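The complex is shown incomplete by one protein chain, all other protein chains being positioned as in the whole.
For subunit A:
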Amino acid sequence: MIFSTLEHILTHISFSVISIVISIHLITLLVNEIVGLYDLSKKAMIITFFCVTGLLITRWFFSGHLPFSDLYESLIFLSWGFSIFHMVPCFKKEKNLLSTIIAPSVIFTQGFATSGLLTKMHQSVILVPALQSHWLMMHVSMMILAYAALLCGSLLSVAILVITFQEAIQILAFTKNLDFLNKSVDFVEIKYMNMNERNNVLRKTSFYSSRNYYRSQFIQQLDRWGYRIISLGFLFLTIGILSGAVWANEAWGSYWNWDPKETWAFITWTIFAIYLHTRKTKKFEGVNSSIVASIGFLIIWICYLGINLLGIGLHSYGSFTSN
């Protein structure tokens, strides 16, 4: 009883605190920056972090095993991962773009986890025999941290795509005769740029050489943050998949079974490997790599929720239908 009350309180505190954070971010985004407000949002995120941590610990304490056994717990852990990635750059830098992206992510995962969809799963369940292993902690924590990092990074890439929508369209279309005359004044610059550099549309220079210095600076910042976080997520994903493979060799009899979840984790890995390779060449950098990362964003969701929705394969304990 104490457990459920405590869990209830913690969930609600974290949820409402993030709502406040999001509204602060919206205010700072729309109106001018207010230093006091920014500070407040930083503190609020720390409160959220401790709430979610408390939630996980109480769950761990009362269920007697690590809180990774079903979808609800993994979602809570995912939002914990998000808040971690929010906190780390917070200590290093005064100001960052990540928080604007991460705070809504936390609220969405948290909201999804606590919503009516998954009410049945709030009771912590027993561990099936296959999950009783020391690899559980290593594999699941690494995978979810990887998901959190990759989602953050690919969201930044999506943001780049939204900002540079016109350029992206142009690169995709690869046409030389796009008529920009009807476009709003904002895009006159881009048009001007396009006329100058029509021959090398694909070049990175065209991507960044927007006349608006701050805009290009902002895009570059997003791009670099995205790259850094995706690299980190890729690292976690690699460790997660490999530890999962070693575990599978202990529990299921083979290190690779082409189980749907496994396969999709591998697809995710492949897509982000492509992303990292597109960064290697100037030709693909910028919009192209952002497109790849945005594909990756969709694929993570297929991997994380989609496969569980179908409830197929050996990883079915994370599904909606079980229990």
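Everything that follows uses one rule, which is that contacts are C-beta pairs under 8 Å (C-beta built on N, C-alpha and C of every residue); 3 or more make two chains touch, one makes a residue touch a chain; residues count from 1.
The working rule: contacts and distances are computed from a predicted model.
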item	value
Complex member absent from the view - protein name from UniProt, among "N(6)-L-threonylcarbamoyladenine synthase", "Cytochrome C biogenesis protein Ccs1", "GPI-anchor transamidase" or "Ribosomal protein S5 domain 2-like protein"	"Cytochrome C biogenesis protein Ccs1"
Listed residues A:F49, A:W80 or A:F234, member touching the removed chain	A:F234
Subunit A, residues in touch with the chain not shown (by the definition above)	92, 126-127, 129-130, 132-133, 135, 221, 224-225, 227-228, 231-232, 234-235, 238-239, 242, 245-247, 249-256, 258, 260, 263-264, 266-267, 270-271, 273-274, 277-278, 280-281, 284, 307
